[in-house]
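Below you'll find the structure, written out as structure tokens, and then a few comments.
The complex appears here without one of its protein chains, the remainder shown in place.
Now for subunit A:
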């Protein structure tokens, strides 16, 4: 089986992450329950006429993909695999609103076309002329990990050499409004630095796009090696530790081998106990970081966690703002990510220094 490497990254998030030369040197703090992505000047990446037609999700995805492609010094890839929970949800909202408000009359196709979940993957393929394998996974908080599993399978078996993988979600006004009604979004505005102390239901929603060139051919730009990814549709809290130990064992590792745990805590009173089970249990003596106070919660927020893991391994640095405990590892060789959303769709991802 071939080894699989993260050769490059591209990130657009609620932090200024689109410049690969820096690593969270300047943190943007928010006092809100929905936080927006900080967008680059799109004109630097795509022709203005094209950008005007694109939904925000498409722009974020296309540009994050472009940043990753450039860093890997590639003009094409063998496959494009994306994950998105909601696709271009603003266009879905626009089209539903138009149907309802105008009684199914005077509609134009643009928002319908863009609302299709695979639009971002299709637009990237169009942009670079990639006729290869093109897939989109749309399964809540494991959308991105499903894309990773697919890519790993093709790279490990040498079916492909370079695969562009990414997670992208944009936030939509109506969707946010109704998620506040059911308290999936916190009712109160909360400061970035106090997310985990909120003690209330729901999360702070965000948006973003994180893309990566994965390859079985390690380049100089390499960030990390991917050792394994595993997802579970359900997992009772009582089975979490045992399943994680099993996953580590499958990769010939034990808890002591993990230098950093990247934990997906989102400050939801009802579901953060899954994370506590690990941070206060199995990984009590391991250095821990969290990130959803910086990125917000969205279906592909874990792709920001993945970006973070890659950055930590490459720079051997952990910004103080993401520390979840005070333990400091001597060096960062192996990183474990754990994520779930509302107690469902759990994922374990293992990265190693390359």
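Just so we're on the same page, contacts are C-beta pairs under 8 Å (C-beta built on N, C-alpha and C of every residue); 3 or more make two chains touch, one makes a residue touch a chain; residues count from 1.
Everything below uses one rule, namely that contacts and distances are computed from a predicted model.
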{"item": "Omitted chain, identified by the protein name its UniProt record gives, among \"sn-glycerol-3-phosphate-binding periplasmic protein UgpB\", \"Beta-ketoacyl-[acyl-carrier-protein] synthase family protein\", \"Amino acid ABC transporter permease\" or \"NADH-quinone oxidoreductase subunit M\"", "value": "\"Beta-ketoacyl-[acyl-carrier-protein] synthase family protein\""}
{"item": "Touching the absent chain when the full complex is considered, from A:8, A:33, A:143 or A:302", "value": "A:143"}
{"item": "Residue, one of A:33, A:299 or A:339, that touches the chain absent here", "value": "A:299"}
{"item": "Among A:22, A:153 or A:237, the residue in touch with the chain that has been omitted", "value": "A:153"}
{"item": "Candidate in contact with the missing chain, chosen from A:243, A:315 or A:353", "value": "A:243"}
{"item": "Chain not shown, touching residues in subunit A", "value": "80, 85-87, 92, 95-97, 99-100, 103-105, 107-109, 112-113, 115-119, 121-123, 125-126, 129-140, 142-143, 146, 149-150, 153, 157, 174-175, 177-179, 181-182, 184, 231-235, 239, 243, 299, 344-345"}
